[in-house]
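Of the protein chains in this complex, all but one are displayed in their positions.
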Amino acid sequence: MSELIIQMCGVGKSYGLHQALSDFNLEVQASEVVTLIGPSGSGKTTALRCINFLENHDEGIIRIKGQEIGYDTGGGRARVRQKHKTIAERRKPTAMVFQQFNLWPHMTALENIMAPLILARKLDQHTARKLAERALARVGLASKAASYPEKLSGGQQQRVGIARALSIEPEVMLLDEPTSALDPELVGEVLNVVSELVKDGMTMVMVTHEMKFAQEVSTKIVFMEAGRIVETGSPDMLGNPTSTRLQKFLAPLHRGGAVAY
Amino acid sequence: MFSRLDGYIGPMLAGASVTLVICIGAILLGFIAGIALYSLRNTGARGAVALADVYLGFFRGTPLLVQLLMLFYIPIALGVEINPYVAAVIALGLNSGAYQSEILRAGFQSLPKGQVEAADSVGIPRGKTLWHIQIPQVLRLTVPQLVSEAADIIKASAIVSVVTVTDLLRVGRQIVASNYRPLEVFITVAVVYLILISIVQLFGRYLEARWRTKS
Partner (left out) sequence: MNFDSIIGMMPAFGRGALYTIGISTSSIVLGALLGFFIHAAYRKFPRQLKAAYAAYVWVIRGTPFLAQLFIVYYGLPAIGITPSAMQAAVATLAIYGSAYFAEIFRASWNSIPKGHAEAAIACGISPLATFMKIEMPQAVRYAIPLLVNQSIVLIKESSLASIITVPELTLTAGKIVAETYSFVEPYLLLALTYWALTYLTSILGRRIEKSFSR
């Protein structure tokens, strides 16, 4: 049995009176690709951002490689918030790709990738540069190393974002709607890169609206609504939904017989 | 420490009213000067634009104190007696005009050009268009900045005490000269300014809310 990378038990999160996430349970093993789907407001992004503690979960336990992140509970109900340093340490096996790319505009593409290596992993300039160049080549953008984000297309910026996430050598990548902010013709280049990473065995948790892509690369699909998991299953369930709610969600895509995008 | 000051409420109120009267005069003068400056620059004629630029360069590039001193003492040198209160209003007003012209310019530019064209097409003379069509809208658009400018004028008006105008700050100095309690008096004077300015700012926010819901 391969290693359990992520474990979420009974995780909940509310913003004021609004319960964004409740009773969320998930297990992600090495080399699995788990995709969260659902209508907007279903809590899928909240769940994802709880994993690396960009959102602090109000209930439940989240473990990354067996270690709790965010709060120490010792298994009981009482929880103590961890110190910054501990959280950063527990977060290390993860890397995130953002919907809005979040590239730093005052740095070139290469510098964007080098920055976490130098500032977080404390590597020296030379080593950082080598690793960054490799990551950039892996996403097919070696020629754009000296370009600033404003000169890159959306698809190129997101690929740099992926390279930045890759460079810190994560054990699991968290992708938050990586193509939602892209023009349709740029979506393909990003999905191709993600496919390649999946082929290389990267563990992933992804939130996306690209159903066809989800079906192709995922090992597990989680359908959510109103902050709760409705149905979990293999990718085939997208072609053959059993619950009525999933059928309703996928209906606009199934119109006309074939799955249309 | 502050107890003995209640005897001075009268003079302080008098000083505050002088401050307010001067400021109201300065705001109005500044508005007219601002409109005039905008119109000058709008003509595009080289002479007019140059004149406006010199005005702006002088009133924005030199301290208000220097402008006030020049406006007060140079006429005296040329033999003209000038009332210090008048000098104060003129100095503050012309100074404010430089800043108001910038505020108003942004407002004018955000009006759709078609409005002036429509007025032209039905024969309304440009002067009337300016005052009846453009300015009411520009006012609505620029209220927050104009109110902020009004608050700045009240703050800036404190320097007119230098040319013997009995504004709020000068009253403060007079009181200090008689009771030797500079700390309490000047703090109280500062508080009164703070209250006046805050009232103006609150009024501005009220106007903003009211005019925003109207449009």
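Labels for the chains are A and B, by order of writing; each one numbers its residues from 1.
As a convention for this text, a residue touches a chain if its C-beta (ideal position, glycine included) is under 8 Å from a C-beta of that chain, and two chains touch if they have at least 3 such contacts.
Every value quoted in this text rests on a predicted model; they were computed, and no experiment measured them.
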Omitted-chain contact residue, chosen from B:105, B:140 or B:155: B:155
Considering the complete complex, of A:25, A:67 or A:100, the missing chain is touched by A:100
Using the document's contact rule, name the residues of chain A that touch the chain not shown here. 52, 54, 84, 88, 91-92, 94-96, 98, 100, 102-106, 115-116, 119-121, 148, 161, 164-165, 168
Touching the absent chain: which residues on chain B qualify? 57-58, 60-67, 69-70, 73-74, 76-77, 151, 155-159, 161-162, 169, 172-173, 176, 181-184, 186-187, 189-191, 193-194, 197-198
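In this text, only the chains that are shown with their structure count from here on.
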Expressed in whole Å, how far the mean CA point of chain A lies from that of chain B is 56
